[in-house]
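With one protein chain held back, the other chains of the complex are shown just where they sit.
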Amino acid sequence: MSKHWPVVALGVALLVGLALPLATGAAPPGFYIEVLLGGLMSGVLYSLVALGFALIFKASGVFNFAQGAMVLFAALSVARIAEHVPLWLAIVLATVIMTALAWVIERFVLRPLVNQEGVALLMATLGVTYFLDGFGQTVWGSDIYKIDLGIAKEPVLILDKVFQGGILVNKEDFVAAAVAAGLVAGLTLFFQKTATGRALRAVADDHQAAQSIGIPLNRIWVIIWSVAGFVALVAGVIWGSQLGVQFSLSQVALKALPVVILGGFTSIAGAIVGGLIIGVGEKMAEVFLGPVLVKAFDLAGGGIENWFAYVLALLFLLVRPEGLFGEKHIDRV
Amino acid sequence: MLYRENGQFKSTYASDQQMLPILQDRVLMAALLAFAFLVVPAVTSEYVFLSLLIPFLILTLAAIGLNLLVGYCGQISIGHAAFMAVGAYAAYNLVLRVPQLNFLVVLVLAGLIAALAGALFGIPSLRIKGLYLAVATLAAQFFMDWLFARVKWFTNYAHSGSVSTAPIQLFGWTVESPAEKYLFLLSLLVVFTLLAKNLVRGHIGREWMAMRDMDVAAEVIGIRPVYAKLTAFAVSAFYCGVAGALWGFVYLGSWEPLAFNLSLSLNLLFMIIIGGMGSLLGSFFGAAFIVALPILLDQVPLWLGVPIPTATASHLASMIFGALIVFFLIVEPLGLARLWAIGKEKLRLWPFPH
Partner (left out) sequence: MQGAAGSEAGAPPMSEGARRVGEVILAVEGVSLSFGGVKALTNVSFDVREHEVRAIIGPNGAGKSSMLNVINGVYHPQQGKIRYLGREFRDMDSHEVAQSGIARTFQSLALFKGMTVLDNIMAGRNLKMRTNMLLQALRIGPALREELEHREAVERIIDFLEIQAYRKVPVGRLPYGLQKRVDLARALAMEPRMLLLDEPMAGMNMEEKQDMCRFILDVNDQFGTTIVLIEHDMGVVMDISDRVVVLDYGKKIGDGTPGEIRANQAVIDAYLGVSH
């Protein structure tokens, strides 16, 4: 117990911070729940992006900085193709494109760099980010595009008998959450039940051992990057339908980094839980903590959201670097 | 044939350990410095000063700073522009509130303040490394972005959040024209490069490199990891702080907090990857490359008679950038500096093939 006190302290601090606005009556319960739901929803989106990170890291030990750019690229592809064909076909075609992209990345970036250390691969994915950003905008254009999922966009008022004023919720958000849940369930089934899934888990455990039993590393990597690409596509479609497909999408996806830190780089469950924590924490901090800070320090506006996730990740790194669900690293000398 | 060490024997350790032990190198360096100080100001156009040379000099200084941390000490940072911001705002506030200070003193103080920030944000490196540390440095980046945008004191309660500076006054001389700015920056860069070279040659440099190459072994021979890592962060931030102050005062003139955003941090990182990590010369190469590339991409289509709209040009620049990063990492992870070193080796053998 004594060894875990920093984590426990951090957890308690977070819970207290979470409960405070409600306890002090600073926020009417209805509004509080709205903010909470909003946080959960953005958390779901972060989770989807983080899921892609975790998948790739799990299977190839590579930290894919380009995940955000992949989300944007996928969303752009869907948006632009959907201008000419029905949405479902656009999604299928975009999936094909993302698979092709996975193949290209594996062949020209991963394979030549396979012997270098993690930092070199990280920087290579940074290079891929820049390339994808430029390429995506050259091919698909740099305006803001729309993705129309056919779901009503007006928020709905619910529970107005229970809470004063009721709670505004977005149907789209629930669809997003449902899709994310379905994706996670599907991926879990894939990993546990299929032969390819087993092979992926073997590779994640130990590259060399997996190779020695005949698993083709290169093909596995293409598969995993394609799956991550598909996850990016789902994230891109959902996010794009809510915010519009624009360049800032890849920047916001950077937020997913703190998510994997909280959750543990190799854990799918961690990506989900971490995403929700970050989403809620961020929203709460912005809405409730922000005004307090602005008043106390005479600040020019809020913007806590921009750094809250990172500082939280930093604190986590100091007390529990492997994240909530990750594996501890033993260094043998 | 020309580039040989024949006959250049060293009879003292001091002469063996000098910076440029080979005579030809010393001659070359002297010629280069003469050219840079005397010839360039006379023949260069204002445009080249403002768009190429001045940013090159300042960014080289920042790249040296980042290289000390990443290339020599092996700690990663993808948020280093945050320290440039600290230096810039520190200098701004010092000039504003203590106007009688000599600008050189302002620069040093700004650097020291940045060094403090660097040591603070370097604390995570004591517990985490590699990718995890990279994310922690992002925290520094985004926090600083927010700090200078929101805490109004830093920008002197400016309505728009931007600050402006007057041209630098130094010992009665106003550094105003592009040629004057160039000479000022060049002198500073020469001095700072010398200091960096000495640090790298000294025992602190060996401590940093030992931590980079194998930190467990470094500890076993008595190197204190805390001291090595925090000094690397501090010195690196010092250099970036000074560079940031110069960037704001000499190059930009006026700036908003977003002038020191993630983009700049990533650019610095690319400079040292392409130029060569762990090499001061590489910092020069990398900065030159990154500064020249967008201009080339702008001009080459014009020369070829195929004008490209600026938006597309910037997208193309991104693509070429990204591709080059990957290319360098694959082909020559030690960057342009290594290619240069290989070239010199070949020159030593010339005209013999091997």
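A and B label the chains in the order they appear, each numbered from 1.
Quick note on the criterion: a contact is a pair of C-beta atoms (placed from the backbone, for glycine too) under 8 Å apart; a residue touches a chain by one contact, two chains touch by 3 or more.
Fair warning: this is a prediction, and the values are worked out from it, not measured in the lab.
*Asks:* Which listed residue (B:77, B:125, B:231 or B:283) would be found touching the missing chain in the intact complex?
*Replies:* B:231
*Asks:* Of B:136, B:185 or B:210, which one is in contact with the hidden chain?
*Replies:* B:210
*Asks:* For a quick check of understanding: of B:101, B:190 or B:223, which residue touches the chain that isn't displayed?
*Replies:* B:223
*Asks:* From the list B:241, B:278 or B:335, which touches the chain that is not on show?
*Replies:* Of the listed residues, the one touching the omitted chain is B:278.
*Asks:* Even though one chain is hidden, which residues of chain B still touch it in the full complex?
*Replies:* 13-14, 17, 195-196, 198-199, 201-204, 206-207, 209-210, 212-214, 216-225, 231, 235, 278
Note that in this section only the chains that are shown with their structure count from here on.
*Asks:* Would you kindly tell me how far, in whole Å, the mean C-alpha position of chain B lies from that of chain A?
*Replies:* Centre-to-centre distance between chain A and chain B: 33 Å.
*Asks:* What residues on chain B touch chain A, complex-wise?
*Replies:* 76, 124, 127-128, 130-132, 134-136, 138-139, 142-143, 145-146, 149-152, 161, 216, 262, 266, 269-270, 273, 311-312, 314-326, 329-330, 333
*Asks:* Any idea which chain A residues touch chain B in the complex?
*Replies:* Per the touch definition, chain A meets chain B at residues 63, 108-109, 112-113, 116-120, 122-124, 126-135, 137-138, 142, 254, 257-258, 261, 265, 297-304, 306-307, 310-311, 313-314, 317-318, 321, 331, 333.
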